[in-house]
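This is the structure I have questions about; it appears just below.
Of the protein chains in this complex, one is absent; all others appear in place.
Naming follows writing order (A, B and C), and every chain is counted from residue 1.
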Amino acid sequence: MIEMYGVSKVYPGQVVALDDINLRIRGGEFVFLVGPSGAGKSTFVRLVYGEERPTRGLVLVDGRNVGRLRPREIPYLRRRLGVVFQDFKLLNDRTVFENVAFALRVTGASGREIRRRVPAVLSLVGLEDRARARPLELSGGEQQRVSLARAIVTGPSAVLADEPTGNLDPDTSWDIVNLLLRINRAGTTVVMATHAKAIVDRLRMRVVAIENGRIIRDEPRGSYS
Amino acid sequence: MIEMYGVSKVYPGQVVALDDINLRIRGGEFVFLVGPSGAGKSTFVRLVYGEERPTRGLVLVDGRNVGRLRPREIPYLRRRLGVVFQDFKLLNDRTVFENVAFALRVTGASGREIRRRVPAVLSLVGLEDRARARPLELSGGEQQRVSLARAIVTGPSAVLADEPTGNLDPDTSWDIVNLLLRINRAGTTVVMATHAKAIVDRLRMRVVAIENGRIIRDEPRGSYS
Amino acid sequence: MIRMWWRAWAEALSSIRRNALLSGVSVSTVALCLLVLGAFVLAALNLQALAGTVEAQVEVRAFLKDGLSPQRTSQLVTAVQELAGVREVKFVSRGEALRRLGEQLGKDSGVLEAVGDSNPLPDAIEVKVEPRLMDQVTEALSAMSEVDRVLGRRELVGRILAVTQAMKALGLGLAALLAVATLVVIANTIRLTVFARRAEVRIMKLVGATDGFIRGPFVLEGMMLGFVGAVVASAAAWYGYGWLSGLVRSSLPFIPVLPRDQLLPSVALGLVALGTVLGALGSAISLRRFLRV
Partner (left out) sequence: MIRMWWRAWAEALSSIRRNALLSGVSVSTVALCLLVLGAFVLAALNLQALAGTVEAQVEVRAFLKDGLSPQRTSQLVTAVQELAGVREVKFVSRGEALRRLGEQLGKDSGVLEAVGDSNPLPDAIEVKVEPRLMDQVTEALSAMSEVDRVLGRRELVGRILAVTQAMKALGLGLAALLAVATLVVIANTIRLTVFARRAEVRIMKLVGATDGFIRGPFVLEGMMLGFVGAVVASAAAWYGYGWLSGLVRSSLPFIPVLPRDQLLPSVALGLVALGTVLGALGSAISLRRFLRV
């Protein structure tokens, strides 16, 4: 479902974030992306949903070359992916409900569907009673969970979660990871960039380790280090 | 140095974030603040540096009532505290160097002092080669370390770090915690709100656990749970 | 389709409410710019009308040969009336001319008595002309066999024409400058309000919104703000004009003021159209650069 062939990403100023990445993630896989701060995990994720284009190489999602998508096509790519952004990227002037609903509205969902699905997914992430709050009235961990709720509410074919537990306590982190596992079991591909050693070591899923923009390890039932 | 007596904080909309908090942190202490997402840790920190005022109760810093400070006096309070914000709060249109330098400029430091201290503190957090980048050109963990660098560059009498390792890998997290420990040994009070169970459990410092806005545990050599 | 429309309206309305400061700033800027433009246009139209009444006073006098029969005279008047550029023709008999002269010099100045029965003045016709066609009319009159001599204060008329033309040109120039300024200032303001929300736009795109999906509510919002601003400006112009024209009519009754009910509907319509279009266009254009994500 997600494939990279010889992918490099050099940011302006000669910052090499990714360097000759080759990787295939099949549909329905669950992959941990690990590596030190600044290794290139977020860049990897950004290439997949088309916020950045690769400097060299081929990024394929469902067989389509993301780097060559026309601007008109990118929104449709993004709707098939659910992204939990490392910095949440919530709309600060809308309520939690509206933030989550937005991902549905974009797809043209009906008001009925929105009223059915948004509360359901908010209760999945434990925020059913904060639906009317605005993002800046939430704690860091609550904001992070809103971002997750928005990512999964549309039932995307893949979820890209960029450190989705960075602001969560261990118990809540496990709740979230279990939620992702459940979604994965229902057929959704999950790519989770994370620093949560305890979680990676316990679950023993596929682990791709990046360092300095290169893949240094790719194990089917790996551990954090 | 930091004292709370009967402190409650109720946000608009009847959200009780803190409920009757009583606590004394002496100068030179190192305190972990732990608790589930939404427990009130960030609210605690915000009360100390005066972003929020308590609904009830007394918040004292160095014996002065923060809730009653005149607006003119608040900047001077904040300069004595170094704060690592959970959401970093960097100035996006300035370089990393300028962001860190800003905390010094505010105090009227000379250009010479700035040119001496900023590079030194940037290399402490491992960002010496990213000094000319802007925050949005940094990875999440790098941004977090800039926020830490800004907090400690002025040599404050207390550092309030709100999940300063949330976006960092375990190794880098340990580097940062060791840095805080070093500063603490030099006499600085450190309050660190965190979810990093591994770190808390290993260090065995004072742990204050908050849940639902109440202190449920306060142990001198505690563990995460 | 209908749902999309409905959503765009709902979004635009709630966005206006959420961003009260931005909305207030936009509306007040649009309203003031358009009010100034409207006031200026109204003033210019009235000045133009005033210039017109001045121009309407321009006349040529043709002295007639002696001894014309009343019939020929009245034929002449009819013929002159038909000339292009002639607005009004009036016959002034030699007796009338002498009386006027006497009046002009003072009734008891002795002119009438001195002249006695030997009135030296000829019959004449006074012709009010279109200033632009004055030369043409003068020529035509001169060519008539009944006419002895034509008198027109060409120089004076030339000046009046020049001044009224200059004023029209100045008004037009100022109006053009004002229109450009209004356009740019309103566009600038809307650009700033869009700029203040660029992060929002970026997030929407990252979550999978198409450009159209984002643009719809934004453009509608710009339209609404522009519309409201223009309506405020029009209302102010309406009442202001009523007040002012009342003032002028009562204290300067001889100055012709264009009637409000005839003039203002079209000016107001123009302002509202301009405001609405500018609001929409400004939003759409400003948005473009933030949609590239």
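The rule we apply is simple: a contact is a pair of C-beta atoms (placed from the backbone, for glycine too) under 8 Å apart; a residue touches a chain by one contact, two chains touch by 3 or more.
Since this is a predicted model, take the numbers as computed values, not measurements.
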item: Chain not shown, its touching partners among those shown; value: B, C
item: Touch with the omitted chain, as defined above, among C:A10, C:A84 or C:A162; value: C:A162
item: Contact residue for the chain not shown (choose from C:L13, C:V248 or C:A284); value: C:V248
item: Chain not shown: contacting residue from B:N22, B:N65 or B:T107; value: B:T107
item: Sole residue of C:M4, C:A84, C:A196 or C:A235 that reaches the chain not shown, by the stated touch rule; value: C:A196
item: Where the unshown chain meets subunit B, residue by residue; value: 49, 51, 71-72, 75-76, 78-79, 83, 85, 89-94, 102-103, 105-108, 110, 150
item: Touching residues (missing chain, whole complex) on subunit C; value: 21-22, 25, 28-29, 32-33, 35-36, 39-40, 43, 50, 63, 101, 105-106, 108-111, 113-115, 118, 120-122, 149, 151, 159, 162-163, 166, 170, 173-174, 177-178, 180-181, 184-185, 188-189, 191-193, 195-196, 244, 248, 251-252, 254-255
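Convention: only the chains that are shown with their structure count from here on.
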item: Identifier of the chain whose CA centre is least distant from the whole-structure CA centre; value: A
item: Chain centre separation in whole Å, for subunit C relative to subunit A (CA means); value: 62
item: Separation of subunit A from subunit B, taking each centre as the mean of its C-alpha atoms, in whole Å; value: 28
item: Two or more partner chains touched - positions in subunit B; value: none
item: Multi-partner residues of subunit C (each touching 2 or more other chains); value: none
